[in-house]
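What follows is a short report on a single structure.
Of the protein chains in this complex, one is absent; all others appear in place.
So, subunit A:
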Amino acid sequence: MMIEYNFIQDEDVDIILNDILESYGYDFTEYSKASIKRRINRLFTLDRFMSFAEFRYRLKSDPDYMHRFIEQVTVTVTEMFRDPQFYKVLREQVLPTLGTYPFIRIWHAGCSTGEEVYSMAILLKEANLYHKALLYATDLNPEVLEKARMGIFPLSQMKQYSENYIQSGGTKDFSQYYTANYDKAKFDEELSRKMIFSTHNLVSDRSFNEFQLILCRNVLIYFDKDLQVKVFNLFEQSLDNLGYLALGSKETIRFSSLTSRFKQLDNEKIWRKIA
């Protein structure tokens, strides 16, 4: 049975988020309230705090606990070839266009443990474009980036990923891309050769390059509308003319000023900058 997470009230959430901003510089104040409140309550219960004061004190005084907070409060769930149809459109419509450019810079914003980045590397390989591509993979959480860098994922997931891969239009034997070892699958280092991992906070950090394709999937659902708009502006500044922006299957640019300057591809969550 589910425990009702109800210790930390709205006002307490505000207090904690302000503390964190002041003490550590991480700004979660514009995240979707209901979601972050639930995650904070979950952590409070998991770690068996007795009072709000104790929880607050621990967060302010213990930087290691702050890491745990980030890890537990942000949602890092991800998959390879998540939403295969999306990858199919990348394969069939986006990569052929990008292939006409002399180089391809791609930004995975909020890449979590990297499954999305390795999926992209596979698409680029199969389209014969990998040699002229660079994949920038960023996240606010240094721990997930460390995992992404290793390219080691649970072997138990490979069946699902292989099915996703096939549905995305892949025709190779998916297992050629990794080496199985006990319960782990280590992805070919050839795939990570052109990946650059770095922390980047979408709330506070600026544009750092110009890209032909930006993927930011399943990150914006955790932001409130105002923050979404700010991040969309950051993406617009970071996109080449005619560059592509790809979002998660439930995300949209509809509330932002981007709608007039971007054109959606079919019914996919991919928009192209047109002006």
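FYI, contacts are C-beta pairs under 8 Å (C-beta built on N, C-alpha and C of every residue); 3 or more make two chains touch, one makes a residue touch a chain; residues count from 1.
Convention: contacts and distances are computed from a predicted model.
Student: What is the missing chain called in its UniProt entry, if the choices are "Putative ABC transport system permease protein", "ABC transporter ATP-binding protein", "protein-glutamate methylesterase" or "Aldehyde dehydrogenase iron-sulfur subunit"?
Tutor: Of the names offered in "Putative ABC transport system permease protein", "ABC transporter ATP-binding protein", "protein-glutamate methylesterase" or "Aldehyde dehydrogenase iron-sulfur subunit", the absent chain's UniProt record gives "protein-glutamate methylesterase".
Student: Given the contact definition stated above, which residue among A:Arg38, A:Lys88 or A:Lys230 touches the chain not shown here?
Tutor: Counting the whole complex, the residue in contact with the absent chain is A:Arg38.
Student: Considering the whole complex, which of A:Ser119, A:Asn218 or A:Ser238 touches the chain not shown?
Tutor: A:Asn218
Student: So which of A:His131, A:Lys250 or A:Lys263 would be touching the chain we can't see?
Tutor: The missing chain is touched by A:Lys250.
Student: If the missing chain were put back, which residues of subunit A would it touch?
Tutor: Spelled out for subunit A, the touching residues are 1-6, 10, 32-35, 38-39, 75, 77, 218, 220-222, 224-225, 228, 250-252, 255.
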